[in-house]
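Omission of a single protein chain aside, the complex is shown with its protein chains in their original locations.
For subunit A:
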Amino acid sequence: MSVRVQQAAFDLGAETEAFANAQADMGAVVTFTGIVRDLPGVGLDRMVIEHYPGMTEKALEKIEQDARDRWSLGDVLIIHRYGALAPNERIMMVATASKHRKDAFESAEFLMDYLKSRAPFWKKEFTGASADWVAAKDEDEAALTRW
């Protein structure tokens, strides 16, 4: 069980390396990384991520446990940042380990689908001219029905 909610940047390479090194009897590691996307033609100044301390950690731990109940997994790592982030900064990552790749791939997708609409984070995009909360997408909610 490894869930980290933090303001500080993380080193994707070092986290992935350390995660893979810890898997003695696992044959597969899948990682996903979310990056702050610039707004083409507009220019994103920064993204500010708000969260609900306490509930965030509980929600992420529950999502991880739900994944463990469905797939045979080794370690799972979820890192999610909050605060102000510049374009191209890493927002979050998940890593899953399993004996074979299918469980690692599927559980990583499951974690991402649930993390998108069940973990209490909210994103606000600041440009030179405006500041807008990112709206949840219907397809993100719909994505949950496939599991």
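Convention: a residue touches a chain if its C-beta (ideal position, glycine included) is under 8 Å from a C-beta of that chain, and two chains touch if they have at least 3 such contacts; residues count from 1.
Simple rule for what comes next: contacts and distances are computed from a predicted model.
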item: Omitted chain, identified by the protein name its UniProt record gives, among "Molybdopterin synthase sulfur carrier subunit", "Transport permease protein", "Sulfate-transporting ATPase" or "NADH dehydrogenase subunit M"; value: "Molybdopterin synthase sulfur carrier subunit"
item: Contact residue for the chain not shown (choose from A:39, A:86 or A:134); value: A:134
item: Residue in contact with the excluded chain [from A:52, A:105 or A:126]; value: A:52
item: Positions on subunit A contacted by the hidden chain, ascending; value: 34, 50, 52, 54-55, 58-59, 80, 91-92, 112, 115-124, 133-136, 141
